[in-house]
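Every protein chain of the complex appears in place save one, which is left out.
Note that the chains are named A, B and C in the order they appear, and that numbering of residues resets to 1 at the start of each chain.
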Amino acid sequence: MKVLYFAWLRERIGLSAEDVETSAETIKELVHELSSRAPRYEAAFSDLSAVRCALDQNLVPFDTPLGDAREVAFFPPMTGG
Amino acid sequence: MKVLYFAWLRERIGLSAEDVETSAETIKELVHELSSRAPRYEAAFSDLSAVRCALDQNLVPFDTPLGDAREVAFFPPMTGG
Amino acid sequence: MYVKIQEAAFDVGAQINAFSQRHSKMGAIATFTGIVRDNDDETLKAMEIEHYPGMAEKAISEIVQSAVERWSLGDALVIHRFGTLAPGEIIMMVATAAVHRKDAFEAAEFLMDYLKSRAPFWKKEITKEGVTWVPSKQNDEDALDRW
Partner (left out) sequence: MYVKIQEAAFDVGAQINAFSQRHSKMGAIATFTGIVRDNDDETLKAMEIEHYPGMAEKAISEIVQSAVERWSLGDALVIHRFGTLAPGEIIMMVATAAVHRKDAFEAAEFLMDYLKSRAPFWKKEITKEGVTWVPSKQNDEDALDRW
């Protein structure tokens, strides 16, 4: 699936998007998989209270099942307006 | 003093402004004086709950003393905006 | 502070652009524009707006002054027309500038609530059926309780 990163998560991980093969069942499991890849992922995801996620462009909680979603995104709390 | 009438009070009394010599002490007394002049004044002032007044361009209650005010105005509740 | 009572039509967009530009150090601009609305039966031919010259400027300036004191406002603007207007024409506008959006919004609502029942204007509707002075509304009076 496609994984997107925005704002300081993008900067910390050093990527804005990547394709990820995963057998994770939930977003949280995917976060654990990514965190175990490299310290830069671990640092980005070290405090999940500062991270929000969207599944197929809908804001959802971390325990949401990935299902057959095509796109998951991680970003800090939004500051629009 | 100068007495002004607006909206349906102006139409009912048939005047937009007039100079009035009065010894009334309050606006209410002035209203009674005017009402005794002619039926068209009496009709205009028959229900004071539907009338507002301003003394020297400040919205005030009917029991306000005329003092040395130069201008008193009578009108229906305002509908600006 | 800018308060203008006039018969002539005005360009709301140009006013808002100029106001925003004057207050570009503020982050938040709220505006309200009032338009002559046709009645439900679409029989309105014109709206005549009568005002009390002198007192209108004075009352609105006082309302604006109290808004500026009560909220953290950079500035506020009110333009209100009088005379004969057709349905669809713009009657009036307010604009407020503040650092925070809550101040800008609340002050604009406050100004509108006060203009509705404390600014010396009276509206007369001329319809195909006849002529009526628009009655004041109890809920416009009640709206003032909020402030």
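Rule of thumb we're sticking to: a contact is a pair of C-beta atoms (placed from the backbone, for glycine too) under 8 Å apart; a residue touches a chain by one contact, two chains touch by 3 or more.
Note that the coordinates shown come from a computational prediction; the quantities given were computed from them, not determined experimentally.
Enquirer: Using the contact definition given at the top, list the shown chains touched by the missing chain.
Expert: The chain that is not shown is in contact with A, C.
Enquirer: List the residues of subunit A that touch the chain left out of this view.
Expert: 4, 6-8, 10, 54, 57, 59, 73, 75-81
Enquirer: On subunit C, what residues meet the omitted chain?
Expert: Touching the missing chain: residues 11-17, 20, 23-38, 87-88, 90, 99, 101-102, 104-105, 108-109, 112, 143.
Everything that follows uses one rule, which is that only the chains that are shown with their structure count from here on.
Enquirer: Can you give the whole-Å distance between the Cα centres of subunit A and subunit C?
Expert: Here subunit A and subunit C have centroids separated by 48 Å.
Enquirer: Let me have the rounded angstrom distance from the C-alpha centre of subunit A over to the C-alpha centre of subunit B, please.
Expert: 72
Enquirer: Need the CA-centroid distance for the pair subunit B / subunit C, whole Å please.
Expert: Inter-chain centre distance comes to 26 Å.
Enquirer: By residue number and range, which residues of subunit A touch two or more other chains?
Expert: none
Enquirer: At least two partner chains per residue is the criterion; list those residues in subunit C.
Expert: Within subunit C, no residue contacts more than one other chain.
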